[in-house]
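Right after this comes subunit A.
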Amino acid sequence: MSSSLEFIGTSRSFGEATVLHEVSLIVEPSRCVALLGGSGSGKSTLLRIAAGLDDPSSGQVLVDGGDLDGVPSEKRGIALVFQKPLIFPHLNVVDNVAFSARMAGQSRQAARRHAMAYLELVHLADFAGRSAGRLSGGQEQRVALARALARNPRILLLDEPFSSLDSRLRENMYSLVEDIRSELAPTIVLVTHDRREASILADSIAVLDDGRILQHGPVAQLHYQPATLAVNRILGGLNAISGQVDGGIHHSVLGRVRVQPGMVDGPAFLVMRQEAVRILPAGEGTAVGNVAGLKSLGAHTLVRTEVAGNDGLPETLTVEVSGDPGVSVGQMIGLQPVNGSGWAVIR
Partner candidate 1 sequence: MPRLPAPVSPRRRAALYTAASALALLLTSCSGATVGQVKSFESFDEVRAEAEGQTVDLWMYGGDEQGNAYVDDVLAPAAREQGVILRRVPVADTQDAVNRVLSERQAGRDDGSVDLVWVNGANFSTGRQAEVWRCGWTDLLPNMEYTDREDPLILSDFGTPVDGCEAPWHKAQFTFFYDSEAIADPPTSLAGILEWATANPGRFTYPAPPDFTGSVFLREVLLSAAGGADQVPLEYSEEAFDEHAPAALQALSEVAPSLWREGSTYPRDEQALNTLFANDEVDIAMTYGPATLTDLVAAGALPESTKVLTLDEGTVGNASFLAIPANAADAAGAMIVANIALSPEQQAAKADPAIWGQFAVLDTELLTPAQQDQFELLPESPIVPDYAELSRNAHGELAADWVPALSEAWRQDVASDR
Partner candidate 2 sequence: MSRGQGPTTTGRAVLFALPAVFPVVAVLGVSLAAAVLQSLGLMPFIGPPSFSVEAWTGNTGELVRATGLSLNIAATATVLSVCIGFLIAAYVLASPRMGWIVGALSAATIPIPHLIGAGAIGLLLSDSGFLERVLGMPAAFPALVGGPWWIAAITEYAWKESAFVALVVLGSIARSVGDLCDAAATLGATARQRVFRVVLPLAMPSLAVSALIVFVYTLGSYEPVWLLGPTSPEPLPVRAVRLFGSVDLTARPEAMASALVSVAVGAGVILIGILVVRRSREFR
């Protein structure tokens, strides 16, 4: 049932403004890819093009190798769940879910029977007869999900469907998506601006910025081996220490850190996730920092430190620690990367 989805050099401009620049991306069958980017990065436009609600200015969209050019939305077999639930107000819950079956020409009875299975999947079977106006936001989004799934789509597109839900409901929806993946295994493209959501739901993440795909790879790779500073920033990496690579070793205020093989010599930034640095008593570790600020994240705390090197300007290094960091502003501390080697990027 699942299909592959492929964008080849897909561009889209509105007048002067170019929203997508030759985007190329492959989504394998039954995989879940998250398109991660800020607002205006073009991620929703890419989904609308895949769904046939918008046409690319150039480039192709292929499903299982077949070009979708000229195929209208309703014939693509691609379902889209929008940011807003868009429940049909004139239909009750079960008839909303039964909509696609009715459009395909099934009888009301058959369509409803088919719909009930999907309502059960999203745990809303008891609400079948309820009118659309009398649902909570989370219920509405679950109905929208059930409605899209009831179409038996080859590909399921999710356009920030959970962004308006509160965090508890969102967690429920995440496990619902997990259930759906294990039961139906659809190919999923998820658009989100939330890297956590992307990391939880997706097998791989494609980072979109200003209409370009900066990097597409597995979740861990994006976090620890970003292609650029921008990717690092978009995935929440706070640290980029300037320095020089010389013979596979990055030299900076943090001292000498071995970086990935193949790095050419020259100036480069050492990206080091805030989770991958440890705080040690002063005098220990590979570098010395001065605590410049503390910011609570709840269970975690961000410790901002000034690291002064032997030469050049001091750099800021932020460290995320669980629980009470046990340090105070102005205190001198030692810093130690968790891993033996680091990751350097040129820009």
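Please note the rule applied: a residue touches a chain if its C-beta (ideal position, glycine included) is under 8 Å from a C-beta of that chain, and two chains touch if they have at least 3 such contacts; residues count from 1.
The candidates were selected such that all candidates are chains of the complex that A comes from, given by their letters.
From a predicted model like this one, the values you see are computed outputs, not experimental measurements.
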Result, touching chain for subunit A in the complex among 1 or 2: 2
Candidate 2 contact footprint on subunit A (complex, rising order): 51-53, 72-76, 78-80, 82, 84, 86, 88-91, 99-100, 102-104, 131, 147-148, 151, 157
